[in-house]
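Yeah, one chain of the complex is gone here, protein chain that is, but the others are all in their spots.
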Amino acid sequence: MLAIEKLNQFYGESHTLWDLDLEVPAGQCTCVMGRNGVGKTTLLKAVMGEVAVKSGALRYTSTDSSGEIELTQKAVEARSRLGIGYVPQGRQIFPLLTVEENLRTGLAARRDGVRKIPERVYELFPVLEEMKNRRGGDLSGGQQQQLAIGRALVIEPKLLILDEPGEGIQPNIVAQIGQVIRQLINEDGLTVLLVEQKLPFARKYADRFVIMDRGRPVAKGEISELSNELIKQHLTV
Amino acid sequence: MSLTTQSSANFWLTRPFSERSTQIFLVVLLATLALVTLLHVAVPAGNPLHIGAYTVNLFGKYLSYALLAVAVDLVWGYLGILSLGHGAFFAIGGYAMGMYLMRQIGDRGTYGDPVLPDFMVFLSWDSLPWFWHGFDMAWFAFAMVLLAPGLLALVFGFLAFRSRVTGVYLSIITQALTFALMLAFFRNEMGFGGNNGLTDFREILGFDLRTDATRLGLFLATGIALALGFILCRAIVTSKLGRVSVATRDAEARTRFLGYRVERFQLFVFVVSAMLAGLAGALYVPQVGIINPSEFSPIFSIEIVLWVALGGRATLYGAVIGAILVNYAKTIFTGVMPDAWLFALGGLFVFVTVFLPKGVAGLLEHLKRRRHDPTPTPDKEATA
Amino acid sequence: MRRFLSLTLMCLLLLGITVTAQAQTDNENSTNDDAAALELLEALDVESYAAKGEAITAILQSDDERARDWLQALLDGRLQRTDDGRFVLVLENRGRDWPVADVLTGEALGEMSRRELDRIGINNNLRNQLRSAIAVVDLYSPSVERRLTSAERLLGEVDADLVPTLNDLIEQEEDDQVRYRLTQAVAIYRAEEGEMAGVEALDGSLHPRSRVALSRAANSDDPVVANAAAASLAGIEQQLKINRGLETLYFGLSLGSVLVLAAIGLAITFGVMGVINMAHGELIMLGAYTTWAMQQLLPGQPGLALVLSIPAGFMVSALAGIAIERGVIQFLKGRPLETLLATFGVSLILQQLVRTVISPQNRTVITPEWMSGSLVVNDALSLTLNRMFVLGFALVVFAGLMLIMRRTRLGLEVRAVTQNRAMARSMGIRATRVDIMTFALGSGVAGLAGVALSQLTNVGPNLGQNYIIDSFMVVVFGGVGNLWGTLVAGLSLGVINQVLEPWAGAVLAKIIVLVFIILFIQKRPRGLFPQKGRAAEG
Amino acid sequence: QEEDPIKVGILHSLSGTMAISETVLKDTVEMLIEQQNEAGGLLGRELEAVVVDPASDWPLFAERARELLDQEEVDVIFGNWTSVSRKSVLPVVEELNGLLFYPVQYEGEESSENVFYTGAAPNQQAIPAVEYLINQVGIERFALVGTDYVYPRTTNRILEAFLKDEHGIADEDIMVNYTPFGHSDWQNIVAEIRRFGEEGKPTAVISTVNGDANVPFYTELSNQGIDAADIPVIAFSVGEQELTGIDTGPLVGHLAAWNYFMSVDTDANYDFIDAWIEYTGDDMAVTNDPMEAHYIGFNMWAEAVRKAGTTDVDTVKDAIIGVTVPNLSGGYAAMMPNHHITKPVLIGEIQDNGQFDIVWQTPSTVAGDAWSDYLPGSRDLIADWRKPMECGNFNVVNGSCGGSTAAEEAEAALAE
């Protein structure tokens, strides 16, 4: 689905991503892990185009479009039109838009002309329906996180990019989110690129893992291969 | 070590004098003062190196503008208050000085009235209004130069900061303030000479204003005031208080949760800045020979902000560069291409914003960094 | 004035039948009296205005059917004399050389330079005389409108000689309005003479002339009449007060609508997009200049030109806006404060551009016929038409903008883009396009404001500067980002200003309004309609 | 040295609020210089214009003036429009001993050794205009409407005194109203004027409204249906130039008082207009009173230079008093000892083509008064710059020269 090759990224003079290679297989959930500040968020932002990359390739193969698309050539807004949904870290909801308007922004990326918010979003997060007319910024942290996920789902993406989606959400809804992701993967063939620190969640819902350290992947494999040793080695401070 | 990024390891340990850029600034300023004096006094007129009284006077004016710009940069750059009304404090300081100079005319006015200024005779006032009393004494007038704008800033700032007026709302009410004052001072009933303002000054502290020596003296006084004002501002912004200001600028509410009474800090800096602006106004008036309500005009206040922006916000020395640069450009352009200078000035503003995102100071920083570290730096992407 | 009127009327009455008859017959032999006509005209070309007055009377009394045209030409200053003594009619008096035609023969004489021409001058007194003369002719006109105008002119101008004639006319008159005016005219005369009937008839009349008449009657020797007149006057005063209140309200709304119009575009570019657009005023100016240019392109059709200026002004300013956005603002994303600097530069350039390319002087924009004058509600209250149009226009523009911002995707997308640009783009919103369209919209609306303002104020290089400060004030006072706020703020500031003005004077009223804004913001630090909630409070 | 051109400084705002009025004056002087050069220059030397832009910024006027005199060393300056700009420049020209020709009607109460006032003083415009209204039109009630600055304030004070003292007009028949610069909303004031005029007495408005504010003022007048026949407005600051920005259709019959109108029917005027149109290349270009003032001032200065045989300021200053040159309305203007000139006063009515039709004029020219006879403070002052008096504010009562000269004398005494 997405193949990342030799990606290099700089913030000013600081080199954040180093020759990063990463494969995100279609129809699977790939989980990126790593300590604070190793560049996970930066990686996702690079995929979305929110930060410029110095070199490297981002090859995207959509399930419906014919061939391979080089994402680095595409503008940010075009990427979401290709079916990439993004749940950023820190929620990034539009604080002064109502909840409903926040969701409606996702419609811009849809190419099927649908102008209605899919029912599923409200089913998954009933609180959003309840608070439809409240300003996004007034929601509680967890509600905002739900909104951010709901908003990405409005696009009905082919590739869903999640940056610590469970942050600040109550446990039962976290579980529910995990289940929905699984469901989408299994039923609709969704591909997921997930950044997650919480091992139980990752273990339960991800198919593959990648551990990053200082801007490059240091370990990867099936999630079942994620041993305590690896964790100790790469995730302990 | 850069001023803007403030990444100097011992930055917080230092006081203004120990900073390289401040030292450079002061040295350049004082050297300029000395040089100008030398070229004015020692080099005979006619020599191409001679600096005439006109130029000395002109630079005196620029320096007073520079002090004003420093005052604005203090509140805008470090406190995040975009004041669109600093012209008001400048003008009030100027009026205080103007009133003193008016009283110094004595009976040498056209009507020869020993007490009443000409415009009052002219409009048939029969006695001096109460607020004109005391301005015949230099110490009183000079105190008022600082106190009057300071007091206005205190009252205004107290109200505004207490109510937590911020951002554009604060900008607009500062603008409303100066606009209201402009209209008020235009009114002849106010007793400040209406539209004509105060003119025809003769002498200051017994020195004849129309001599070159006095002009040079005023120029030097302004330069020294600028240096002192700069040091004061620098001391403030490099102190912990300066960092509280920056914190307030970026996250006002958060600063409160740390236990800082933000409104008092804002008020303090605002009042200091207003007083500096008043001082600048007082130095400006004897050098240009007139003070009238157009100094209160909102557009003038916006222009001050433009100087600061053009020079580079939150650097202080950038404000000085901006003020001098813009006004010098204005002088040159209006003389060289009187019909088209607005194109040049407007173009300058556009050019600087688009190509020099951090103003002239930013350019200097950049060049300095380039010299220290020749690898080109890719521009930082703006991320949300 | 009264003297002229009755004089003319007398003359006309002498040949009253002739005037009416002439309208029907309009006949044959005119050549033979050219000599007589020349003599009549010759009498006009004298130094003394008194003599000219007599000459006019003589022309009126002549039975030459061209008399009215001559008088009209004289009134318009088009009756002139060439160096060789011919009387000519100037057909068009703009520019250096003027096309002229012979007054007597109507033959076109080509263009003549001003040096060769001498105009027959008149002054205000003569102008009144002429107008009265023309008006009195109109009293017999078949057109109701004309009769009404001349009847209105008679108010307070009637003297004893005229009363019987007027009474006759009242009998014959079919139109209620005209009859009412004629009756009023007679009543005013009566009241002034201290007759009870007049005083009674004038009860409740708000016409200033009636008031003058009544106050004279109130000083009458007859206590009954005096008391009645005083009572009437008191009632009238009461009525006038109410009307004056309404008028002030209208003034306020009208000033408010100007503020709203000027600010509403800024409410988009600044309020919604966050661009501190100092060039907003110049965008308004461009709209106003477009109106002027349209009127130059369509000479003689100021109304059509004005209507066409609405789309044209929008387009011109919108294009300028796009140019500004592409040329400058797009480079300043994320640096909102610097837009102040850049757009200020743009505003200087635009101002000087207009000075250099067009002229530093103001340009004339003509108010079309249908927009000038006022809508008369009653004798004490008339609402000026052009301001009413502007008020309506402001409301329409506001409603249109509201629709766009509420009902189209643009409204949502622009807010998303300004609140979080990166995220909006990640959601597939084409931020660049949104920026361009929104800025064009805001600028275009500024252009519309310019079209409207050209009807009220100077069209000159400084136009923009005069509105920029007020515009920002209105937007901020209303609450940034809230279009309703802009509307309410504009209208209420307008009304407050106009209510204060009569007792505080224009300068103080403005000062008070500013102080009011300052104090109001203390109470509501985020304007009239603040953005509420956690996010806004930060 | 002698071959150097004679430098003529032009100090008029080309940008900012006053550019509307002042740019044409700059062009006028440039045209006059060009004409003079075509005619062989002056004293055999070329004239050269030095143009600066003080940008409607009053302190900048002083700075520019200093630049002209100190840096450029010009021989004469033509410039200024607003009183405040003149006040700002005044100390500079006095200090650097320059020559300034000031072409605009103003409030008087001033006479500087270095300034020549070629515009009208109040007695050359306001007083005759009011006399016209009273005597010829029969006005009994006056609304004095003006912009709030010194010129209207002074003029109105003079007029008030004049109306009350000389014509016995009652207090309630005089209404005074001031508005800020650039005032654009006249609804209330015009309504007030309308009501003021509805009291049954013939009423007129005397307008000292300045600059840009006139357009909305007149627009509002016509909208509220105030016709010149009912309430005529006589303006002291509205000329042909200002009318180019107004739709004059509804204003026909309103008045203005000036010392020159473009419609003046003399050959000199037509020549001037033709030259002007040719110079600007604009068929629709208009001329106005301050332009004529510059025309007169320029010619007077040229004449004085010729007479003195030098451009030396002190010599020219002495030589120019008494110089007489033709004006554009068929008469002559003479420079008086008080540095004001003689002018005819004309009253014109606005025509629909943006021109004025002259309806009245003073039988002869009037000499400008530096100090008004109607103000208590200045009644006793006269100005006479001829030797031996050489004083701008001589007090005839106590027979001394006050003001700046007193200081100089004191200084001189101290020096001795």
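So that you can tell them apart, the chains are marked A, B, C and D in the order they are listed, and the count of residues begins at 1 in each.
The rule is short, and it goes like this: a contact is a pair of C-beta atoms (placed from the backbone, for glycine too) under 8 Å apart; a residue touches a chain by one contact, two chains touch by 3 or more.
Going forward, contacts and distances are computed from a predicted model.
Visitor: Look at the options "Multisubunit potassium/proton antiporter, PhaG subunit (TC 2.A.63.1.1)", "Urea transport system ATP-binding protein", "Acyl-CoA dehydrogenase" or "Fe-S oxidoreductase" and return the one that UniProt uses as the protein name of the missing chain.
Guide: When "Multisubunit potassium/proton antiporter, PhaG subunit (TC 2.A.63.1.1)", "Urea transport system ATP-binding protein", "Acyl-CoA dehydrogenase" or "Fe-S oxidoreductase" are compared with UniProt, the left-out chain turns out to be "Urea transport system ATP-binding protein".
Visitor: By the contact criterion defined above, which parts of subunit B meet the unshown chain? Give residue numbers in ascending order.
Guide: 5-9, 12-13, 236, 239-241, 243-244, 246-247, 249-251, 253-262, 264-265, 268
Visitor: In terms of residues, what is the contact footprint of the unshown chain on subunit A?
Guide: These residues touch the chain not displayed: 11, 33, 35-37, 41, 89-91, 127, 134, 138-143, 145-146, 164, 167-176, 197-201, 204, 231, 235-237.
In this text, only the chains that are shown with their structure count from here on.
Visitor: If you walk from chain to touching chain, how few steps can bring you from subunit A to subunit D?
Guide: 2
Visitor: I want to compare two interfaces, B-D and A-C. Which one has more contacting C-beta pairs?
Guide: B-D
Visitor: Please report how many Å separate the Cα centroid of subunit A from that of subunit C, as a whole number.
Guide: The separation of the two C-alpha centroids amounts to 62 Å.
Visitor: Report the inter-centroid distance (CA atoms only) between subunit C and subunit D in whole Å.
Guide: Result: the chain centres lie 30 Å from each other.
Visitor: Let me have the rounded angstrom distance from the C-alpha centre of subunit B over to the C-alpha centre of subunit C, please.
Guide: 44
Visitor: Residues of subunit C that touch two or more other chains: which are they?
Guide: 351-352, 420, 422-423, 465, 507, 510
Visitor: Got the subunit B residues that touch at least 2 other chains?
Guide: 183, 186-187, 339, 342, 383-384 - these are the residues of subunit B that touch more than one other chain.
Visitor: Once bound in the complex, which stretches of subunit A touch subunit C?
Guide: 48-50, 75-77, 79-81, 86, 88, 92-97, 101, 104-106, 108-110, 135-138, 151, 155
Visitor: Can you tell me which positions in subunit C touch subunit D when the two form their complex?
Guide: For this pair, the touching residues of subunit C are 1, 76-77, 93-96, 114-115, 118-119, 121-125, 127-128, 131, 156, 208-209, 211-212, 247-248, 251, 254-255, 258, 351-352, 355, 360-367, 372-374, 382, 384-387, 455-462, 465-466, 497-498, 501-502, 505-507, 510.
Visitor: For a test of understanding, state which residues of subunit C touch subunit B in their complex under the given definition.
Guide: 278, 327-328, 331-335, 337-342, 344-349, 351-353, 356, 420-423, 465, 469, 472-473, 476-477, 480, 507-508, 510-511, 514-515, 517-519, 521-523, 525-527, 537-538
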